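One structure follows; several queries about it will come next.
Removed from the display is one protein chain of the complex; every other protein chain stays in position.
Chain IDs A and B follow the sequence of writing; residue 1 opens each chain.
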Amino acid sequence: MRLTKKEKLPRVHQKINWRKEATMLPGYIIIFIWLAFTVAMLAWILAASFSTTPEIMQGQVFKFETGIHLENYAIAWSQQNVARYFGNSLLYSIVGCVVTILISAPASYVLSRHKFICSKLLKNSLIIAMSVPAVMIVLPIYAITASWRNAPDRLIFTLLMIFFRVPYTTVFLLNFFQTLSKSYEEAAAIDGCSPAGTFWRIMFPLVQPALVTVTIFNFLGIWNEFFMALIFANSQEIAPVGVGLLQIVNSMRYTGQYGAMFAAVIIVFLPTFLLYIFLSEKIIAGVTGGGVKG
Amino acid sequence: MGLAGFITALAASALSLVISFIPVQFTNILLSLFLVFLSIMCRVIPTRTSLKACLAACAVLTFIFRFSYMTLIGKLLYAVLMIAVVVGAVLMHMGTNQYIVKGGEKE
Partner (left out) sequence: MITIFGILSIALPLLALVLQCVFAGFSILCIPSIAAAIFAAVAFWKKGPVLSAVTFFLSFIQICTLNIQLTAILGLLSTIAAVFLMLECERFQEAHPELIDPKAATKHMIIGFIMPCVIALLVMYAYPVIRTFFMSFFNMPNISAPISQWEFVGLGKYMKIFQSQAFIRSLQNMLMIWVIGGIITLAFALLFAVILTSGIRGKKFFRAAIYMPNVISAVALATMWIQYIFNQQYGMLNSLIKFFNGTPINWLATDMKFWAMLASFIFGAVGYYMLIFISGIEKIPADLYEAATIDGASKAQQAFKITFPLLKGVTKTNLTFWTINTATFYLWSKMFSPVDTEASVIVPVMYLYDTAFPSKGSQQADAGAAAAVGIVLAIIILAVYLIMNKLIKDDDIEL
C-alpha cells in the first residue's frame, strides 16, 4: 500500500510521511473544526437564500421540499432596494479606487524621488494619518459637509472615501517607487521626455503590480465601509451595501421575508468573496508585505 | 478621423444644449455652450493637445456636477452625450496625431 502510494506520487517533492503527518493530527483537527464551522455557516446561508420563510423557521433548508426559490433574489434585488445599494457601492468603489490612485501614485512618486521642503514632514504625517481613527475626524467633516447641502451627496461621500484612502495608498506605494532604478529617468530625460511625462509613461506602468494590490485593498475598504457611510450616506437613495443591509435587517421584523434577507446577505457577500477567491494570494501577500509595517 | 471626432463632439454638445432647455436649466445651458465653444476651438487650432484634454475633462466634470439635478432619463441621456464628447475629443486627438505622423513620413 505504502509502496504504491510512493510510486504514484513521484512528481510531488515530499512523499507522505505518515509518521510526520500523525504528529500534526491535533493541528489538522483544530483547523478542520474551524473550517467546517465556516463552511457550514456559508452553506446554510446559501441554502436559506433559496428557501421559503416557513422552511427556514422549521430549520429544513437543505431539503428544498418546495423547490429552489430564486424569487428570493428577485425580491431582494428590486423590492428591498439591494439593486440601488449595490449600484451605489459600485460607484463609490470604482470611482474611489481610480481617483485615489490618480492622487496617490504621483504624490508617492515625488515623495520617494525628490527631497524638498517638508518632504520628510509630509511622509511622517501620512503615516500618522493612516492610524488616525475615523471617530477623530467625522464631527468636523460633518460640519463642513452640512454647509454643502446643494452639492450632490454621492459626490461628497465619494470624495470622503477617496481622501480617506489616500494616506494608506501613498504610504503603500512609497516602498515600490523606492525600488525602481533611477536610470529610467535619466534615459527618459536624454530622450527629451518631461519629468511628468516620464512618470506617466514609464514609472507608472512599472509599479503596476503594486497598483493592483493597493486597488484591491481600496476596493475592499470602500465596499465594506460602514461607520462613515452610516453618518454621511445613510439615506435610502445613496446608502452603500453595508448600511443598506442594516436597513433591510431592521425592516425584517415588519416584512418577515427571511428568504429574501438571506438572499440580500449573499448578494452583498458575493462580490468581495469572488474577488477573494481569485486574488487571495495577492491579498494575503499585501497584508503581510506592505502597509502594515507602520 | 479628426473631422468625425469634431462632428461627434459638436453634435453631442449641441444636443446637450438643446436638452438643457427642456426644462430650462440655466447652468446646464452655460456648460453646454462652453462645450460647443471648446469643440469649435479644438477644430480651429487642431495642434493643441491641451484643448482636447480640457474638452474631455470638462465633459466629465459637467456630468459629475449636474448629476443630482436631473431626472433619470436626463441622467442617462446626459451620460451618453458626455461620453460622446469625450470620444469626440479622443478621435480629434488621434486624427491630429495621424496627420502629423503622415506628414513626417512624406518629408
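Worth a mention:
Note that a residue touches a chain if its C-beta (ideal position, glycine included) is under 8 Å from a C-beta of that chain, and two chains touch if they have at least 3 such contacts.
Keep in mind the model is a prediction, meaning the values are calculated, not measured.
Though it is not drawn, the left-out chain touches A, B in the full complex. Listed residues A:34, A:64 or A:184: the one in touch with the omitted chain is A:34. Residue-wise, the contact with the chain that is not shown comes from A:245, picked out of A:75, A:97, A:188 or A:245.
Interface with the hidden chain, as seen from subunit A, comprises residues 20-21, 23-24, 27-28, 30-31, 34-35, 38, 40-42, 44-45, 48, 56-59, 103-104, 106-107, 109-111, 114, 116, 122, 125-126, 129, 131-144, 146-148, 150, 160, 162-164, 166-167, 170, 194-196, 199, 220, 223-224, 226-227, 230-231, 241-243, 245-246, 249-250, 258, 261-262, 265, 268-269, 272-273, 275-276, 280-281, 283-284, 287-288, 292-293. Residues 26-27, 30-31, 33-34, 37-38, 41, 45, 48, 50-51, 54, 57-58, 61, 65-66 are the ones on subunit B that touch the missing chain.
Note that only the chains that are shown with their structure count from here on.
Inter-chain spacing, taken between the CA centroids of subunit A and subunit B, is 35 Å. Residue ranges of subunit B in contact with subunit A, taken from their complex: 64-65, 67-68.
The touching residues of subunit A, when paired with subunit B in their complex, are 152-155.
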